[in-house]
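With one protein chain withheld, the remaining protein chains of the complex are depicted in position.
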Amino acid sequence: MADVLIAVALLLVAATATAAVAVRDPARQALVLSVLGLTLTLLFTVLQAPDVALSQLAVGSALTPLLILLSVRKARRRSLDQVRAEKEAEEGGT
Amino acid sequence: MNAWLVAAAVLMVAGLGPVLWCVATGPLRRRVAAQNTGTLLVCLVLLLLARGYARPPYTDVALVVALLGPVGTLVYARLLGPEMGDDPQQGPLTKAFAVIASAAVVLPLCVAEGPGRSLVKLLLIGAILVGGNLISSKALAGARPKEADDHG
Amino acid sequence: MMDVLPYLVAAWVFLVGCYGLATSRNLIHAVGCLAVCQAATYVLLLAVGYRKGGTSPVFADFTPGARAVVDPVVQALALTDVVVGATVTALLLALVIQVAKRHHTLDPDELSELRG
Partner (left out) sequence: MNRRLRMWVLLLGLAGTAALLVAAAFRLPAFGTGFHPYGDRAVHEALARQTANTVAAVNFDQRAFDTLGEETILFAAVLGTVVLLRQARDERHVEPAPADVAAPVRRYALVLLPVTLVAGLYIVAHGQLTPGGGFQGGVVAATALHLLYIAVDYRALERIRPLGLFEVGDAAGEAAYLVIGVAGLLAGSSYLANTILPHGTFNTLSSGGTVPLLNAAIGMEVACAVVVLLARFLDQAVEIEGEGANEGENEGEGERT
């Protein structure tokens, strides 16, 4: 039974990792990454490593997604700022 | 081999498989909702595993999922809210599933546990889990497009 | 099959992460792919340390020697690395934000064109 559980968790991790790479939009990727963190938590628990599971969980469930989303937001704001500045410059020119 | 581990394996395949599919495809709101359901399922699987392996300390991991899982979803609802404005809302089915699945897992565990400190901990985890899940579903449903906002 | 499956999954996760890293058109996405690569190392470490029928070497609820336990050394390696890896991810994201500020793009291809 333990082997079945480990195999299931392993395959879930493999599938989630593939999905995390295949999803190209960073904000959507952050969602898949947090699910990857959850499946890794399960894998570590069935591999009898609750310490590592806890570590992965603490980091993967809220911290990493928040960092990625904040970076996405900042980058988008930069480009918005840029567009706005260009528009202003254009209006100033005409 | 015991029934708890079988239940955990079934929940992993039948629960997390569809969750993964929904998280990777479809409109944004459905993806966040799927992630939310994912944390709930993982917490339940962890509770089953702790019982199945006869290792009470493993429930600490489930407690942390119950606490931090909804936080992640609330972060998504806050930061991705403007983007998923027009996506179709989730039906009441997701919420009903959350409550029924949690009850179906936590109550048998409580019966098997018998009275004591672990029972209190188990009930606490169950309450935090269901409460957090319902609140984050609510926050998700309330996330609106930026245009509808009254600021500026 | 079970003898090598965990190692093969670790290899697959690592390779798929590398593929994503190399073909990424967005630096933030690339950092996410690097996180996937990192996950592969944890899977490999813990797979090496697993013992059939073993339980975790945490003796809070059973007497030492009553059950076989898995290897704690690899778990210790993986556990610190998970948290440290997250702060390194943060450092990389900070670099990405700086790139976005200076060059107004997150596409690595456009960045290399900028440099000429």
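Note that the chains take the letters A, B and C in the order they are written out, and that residue 1 is the start of every chain.
Here, a contact is a pair of C-beta atoms (placed from the backbone, for glycine too) under 8 Å apart; a residue touches a chain by one contact, two chains touch by 3 or more.
On a predicted model such as this, the values are computed, not experimentally measured, just so you know.
Looking at the complete complex, one finds that the omitted chain is in touch with A, B, C.
The omitted chain makes contact with just one of the residues A:12, A:32 or A:62: A:62.
For the chain missing from the display, the contacting residue among B:8, B:23, B:40 or B:128 is B:128, taking the whole complex into account.
Of the residues in subunit B, those that touch the hidden partner chain are 57-58, 60-61, 63-64, 67-68, 70-71, 74-75, 77-78, 81-82, 128, 131-132, 135, 138-139, 142-144, 146, 149, 151-152.
The chain not displayed touches subunit C at residues 2-8, 11, 14-15, 18-19, 22-23, 47-52, 56-60, 64, 68-76, 79-84, 86-88, 90-91, 93-95, 97-98, 101, 109. Contacts to the hidden chain, counted on subunit A, fall at residues 49-51, 53-55, 57-59, 62-63, 66-67, 70-71, 73-74, 77-78, 80-82, 84-86, 88.
What we mean here is this: only the chains that are shown with their structure count from here on.
Centres computed as Cα averages put subunit A at a distance of 18 Å from subunit B. With each centre defined as the average position of its C-alpha atoms, the distance from subunit B to subunit C rounds to 24 Å. Chain centres here are Cα averages; for subunit A and subunit C they lie 12 Å apart.
Across the assembly, subunit C contributes 55-56, 58 as residues in contact with two or more other chains. Annotation for subunit B: residues touching 2 or more other chains are 53, 55, 57-58. Across the complex, subunit C is touched by residues 53, 55-58 of subunit B.
Of all residues in subunit C, only 55-56, 58, 60-61 touch subunit B in the complex they form.
Against subunit A, the residues of subunit C that register as touching in their complex are 2, 5-6, 9, 12-13, 16-17, 19-20, 24-26, 28-29, 31-33, 35-36, 39-40, 42-43, 46-47, 49-50, 52-56, 58, 69-70, 75-76, 78-79, 82-83, 85-86, 89-90, 93, 96-97, 100-101, 104, 106.
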